[in-house]
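This is the structure I want to talk about, given as structure tokens.
Note that this complex is displayed minus one protein chain, with the remaining chains in position.
Chain nomenclature is as follows: A, B and C, assigned in order of appearance, with residue numbering initiated at 1 for each chain independently.
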Amino acid sequence: MSKAKALSKMTTVGEVLEAAAEFDREAHSFYTDLIPRISKNIRYLVEDLARDELRHIRMLSKLAKNPEVAAHMQDEIKRPQADRKFTDAAHAPELGDNPDDQEVLLYALAREQIAIEEYSELAENTEPGLLHDTFQFLANEERKHKADLEALYYEIVHTAAAPLRHNRQH
Amino acid sequence: MRDVLSPFTAWKHLFREPVTVLDPLNDRPGADRYRGFHQNDLEKCIGCGTCEVICQNAAIDMVPVSDPEDGDSGLRPMIDYGRCCWCALCVDVCMTGSLTMSNDYVWADANPDVFRFTPGVDPKPWNEEEKGYQRPGARVLASTERVHMGERTAKDRIDNFEEIVAGYTREEAMIEADRCVECGLCVATCPAHMDIPDYIKAIREQDYDKGLQLLYQTNPFSEVCGRVCTHNCETACAARHDGDPIAIRWLKRHITDEVPYERYVDLIGKPEAATGRKVAIVGSGPAGLTTAYDLARMGHKVVVYEARKSPGGMPRYGIPEYRLPYDMLDRDIDVIRAMGVEIVCNTRIGEDITMETLRADNDAVVLSIGLHLGRSTRIPGAESPDVDTAVPLLRKITDGEEVPVPEKLVVIGGGNVAMDIARSMARLQQVKHGKVGVTVTALESFDHFLADADEVRESREEGIEIFDARGPQEIVTFKSGKRKGRVKGLRTWLCDSIFDDQGRFNPHYDESDELVHPADMVIEAIGQAADVSILGKDLTEALEWTRGRIRVDVDGQTSEPWLWSAGDCVNGPDVVHAVADGHRVAQSINAMLAAKEEAAT
Amino acid sequence: MFKIEPDRSQYPAHNPDGSCDIDLSSGKYVKIWHGPNHPGITGNMSLELTICGDEVVEGRTRVGYLHRGFEKLMERRTFIQVFPIVCRVCVPEPDLNEYCYAAAIEELAGIEVPDYANWMRTLILEMGRFNSYMMYLGGQSGSLGMGVIGQWTTYVRDLMLDRFEELTGARVYHMFILPGGVRDVLPDGFAARMEETLKTAERYLDDVDKVMFQNAVFNKRTRGVGYIDPALFDSYGVTGPTARAGGATTDVRRDAPYLKYDELDFEPVTGTDSDIWARADVRRRDTRLSIDLIRQILVKMQKPGEYFAKIPNVLHWKIPYGETYIRGESSRGEYGYYLVTDGTGYPRRINVRGPSYTHAMALLERLIVNTNISDVGALMVSLHTYPPEIER
Partner (left out) sequence: MRALYDRLKDRFQLGELTRQRPDLGFVTVGRDHLRALLVELKDVEGFTHLVLFTAVDWLEDGQFQLTYLLNNRATAQDLGVRLMIPREGASMDTIHDLWPTAETYQRELYEMFGIDFPGSPRVDEDFILEGWTDLPPNRRDFDTKEYSEATFAERAGRESHDPRDHMKQKLYPDGE
């Protein structure tokens, strides 16, 4: 994907899906790289996030292979406003060297927000039909994921709020 | 003559309709309030067994019907109609109003055993019958109203840190203790399984020595818990279904108030003979010191290491003195010391002594370090020097260190810690400026509020403003000028829903409802974290973790065979839960030491 | 009027210890059991009679057929647990037991009962008295062979039991007067239904007047029979209608007004002859008085209000040391509870003073001598005896 094309007003479905996959691949490798560097007590968090990204990548590739979607790969669609944030985030994770759990979660939440906005806009820009449904689906997936992370954030950061009793392994 | 003829008046009755007729087809229902066969609303019944206790004919047995849970024993009354005298005292005394009597009274059967059944469980024709005897109005055989607890007025308490709650007098405590029905449903809910009905009975019998002994059998932090316990027991109290729950926490405190402190150690008794085994405990909060107390009483040598100036952990450094006077905490700690526990203060593990050293020098090590790191919202502006978190501030106040006291400040958070810091700062403001200027903004609405209702009420009495359902968006700072970078206020949005339909945290904000709460300082009181950095890299790596916390088994043992962990740092913040943890860990360590002893001989 | 005066000239005299040396082997005397299963006996009690011909030479009251040890039983029960037991001391008029016990507890524990509850208690006691008299009238006439009257009074009593049922939730043992108050307020429309019941009762009582009291047989067999010398009243603890039939004006409701009796307008019913007929007549008129009192009460009772006082938690109710005696006027005479507490949660001693205790033992044994065996039943019933009071 050339820089020039990335800045033009229109793009193709294939490029959009490729950008999305790239977004997830970058994140996956970012989290995977972080795993050994992060303290063991919060490593589960990064491991979970890496697993989630991998799941997204698989989902996108499965989508691309869907013959019906594949038929639309060259369709032109309007490039979303959120796209710049989206592609930027794919390249430049702003996370320190030794992040704590809250930082990791805030970073992950911000990424989910970008992805939601991207897919929602794409869905809005497409006519009702297969593509519209696909982007809608992707936006919902990200929304669900973000909701999970929000709940986790509340549980971890607002400890006074939720005394955790699930640690005792019976 | 009249005497001879008058009797023939009787003859006129010959031609009258008979007044008694045999009608085998139609029921003759009992009166509306007839006391017939029992009915029991299984959903309402909590299996407290008060009906069984009051039955003067021993007609009622409590039989298992469902699994027990908090505040419900799962037992339900089974009635033997060979004994029932239909006096309905069981209905009158019923704590929930679940037990009633139908107006059905006709039932014939050749098998006598069927006249013993469990109302509400066994299908009977009268189960749905609406008429019959019900307790008219409220429970009258035991009082439904809690004895009022005296406390100092807002005016009297706002410029000092003196204890607010007065404590019950003997007369008041007797009246309150009299309300208990001794069902014991609370015992399972109390994390430490304190002998609640028994010590309340001791108050009724004015046997405070016995009461104190009962307290210390299960809780060496009775002074503390008598004041600041989360009192889950009171949410399981049978009395709460029809009136106020028994003031269990205040009654516990009353016992400690009544027994002269000099007598405590005598009443509790001496520890067992020394075993020669050594245990090190990191952190002198309720979990650590309860473990220490138990182990010391079992005869083991216990040393507790505390990073701060004084022992006590969260109760000292997290709870303000107006709720828990520190000399009361010291009384609890001194009893624990009297059992032979050594407490070494000003010693931070990981710096002064490593975990490795502790491991080498002891038979077991217990990690009970609590949650002493304050969490930050990390919203924009949170890095300003005028922003602080609650926990370190509370610690400074306890240690008498200087803290900034601006005229106007905002607290973010809706839990008890938020109330603690807000009320502490309000007092300091009152002393310094002669007025209170504290605003609390909580994400949760009052329907889902986290802080105790009493805390909210008392905060307001003290002039603290509380905004509920406000999501913090930005700590507004001066962008230029002499005060550049200093806090100007807190910008919040209305949080119109905080949980999604599955009850998960998923806040939704109404951006149009924006407020800026002016302040010179913002204190974040949203949550705490454990400082696990003291473990060192190797131990952190060696340990098993579960969702950010050290993984422990039911007995509090970690994946390392020499290390146990207890209290807030593994189970979240709760004093009495920490005490319960301490008991469990002590039992487990003692069992391990006994096994070692056996292997050695 | 004629009176049968005891004449023992032809029989052996009683010894100072009460015994009588009768030589059964002489063939002159026969010993028979009158009861416990005898239509002339109210409840389970028997008379051991020594007769000569058809004349009673000596009589002994024998009880113990339904001893349940109530007084002892109560000592094992908490104060509230005694409440369902007390009514069982007297089947036909259980409510007075409930009142006396509750009042004794309330006095020793210092509990003030709401005014409305006191009205309610007064009403219930009068309803109970009415029922008891209904049973008596049937029994008294039955003992003289007039079976039909018992059927009428049983019917009327049953109507009153309907009122009891709707008011208290039970027909026989009402268990309605709890220490502290009563269990509930009057049901809607109660007064109207009660008035209907009372009217029916009056109609039947008019018939009873004619068929029983204006009956030559009844008059012949009861006038002058079973005469109790008023001089003996205090020696034998004679109270209630039995005493009033001999001219005494003793009526606890008037002498020591309890509950709301001092706010009711009535005069104790008295007679003059002190024989079976006079006693029956006093009770007949006392029944009418009860009807009148029920009407007065229903008018004077204020609108439903508080009916239960605050009492300590009954599960650990302790009452400080003390003793008291609470009395009430039953259909048979002075009824009372002597309660001793010792500071524990259980009564130290409860002693029930039932009028039958004095009437049916020493007094009856004295009255029965020289009567005709066919009069024994009527005589005994005329003392209105309920054996459970004797052997609580």
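Quick note on the criterion: contacts are C-beta pairs under 8 Å (C-beta built on N, C-alpha and C of every residue); 3 or more make two chains touch, one makes a residue touch a chain.
Only a predicted model underlies this, so the values are computations on that prediction, with no experimental measurement involved.
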Touching the missing chain are B, C
Contact with the hidden chain, among C:Gly69, C:Gly145, C:Gly305 or C:Pro320, goes to C:Gly69
Name every residue on chain B in touch with the hidden partner chain.
47-49, 52, 60-64, 67-68, 73-75, 80, 82, 116, 183-185, 187-188, 193, 197, 554-555, 584, 587
On chain C, the omitted chain is touched by residues 16-19, 63-64, 67, 69, 71-73, 75-76, 107, 234-237, 239, 250, 255-256, 322-325, 327, 334, 336, 338, 340, 348-349, 351, 353, 357-358, 361-363, 366, 390-391
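We adopt the following convention: only the chains that are shown with their structure count from here on.
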What graph shape do the protein chains here make by touch: line, ring, star, complete or other?
line
Indicate, using Cα centroids, the chain positioned nearest the centre of all protein chains shown.
B
Find the geometric centre of each of chain A and chain B from their Cα atoms only, then give the gap between the two centres in Å, rounded to an integer.
42
When centres are defined as mean Cα positions, the distance from chain A to chain C in whole Å is 92
Of chain A, residues touching chain B in the complex:
39-45, 101-103, 106, 147-148, 150-151, 153-170
State the interface residues of chain B toward chain A in the complex, per the touch definition above.
371, 375-376, 378, 413-418, 444, 450, 500, 504-507, 525-529, 532, 540-541, 543, 545-554, 570-574, 577
Quick one: which bits of chain B touch chain C in the complex? Just the residue numbers, please.
2-4, 6-7, 9-10, 13, 19-20, 30-35, 50, 53-54, 56-57, 85-89, 92-93, 101, 133, 136, 140-143, 178-182, 201, 204
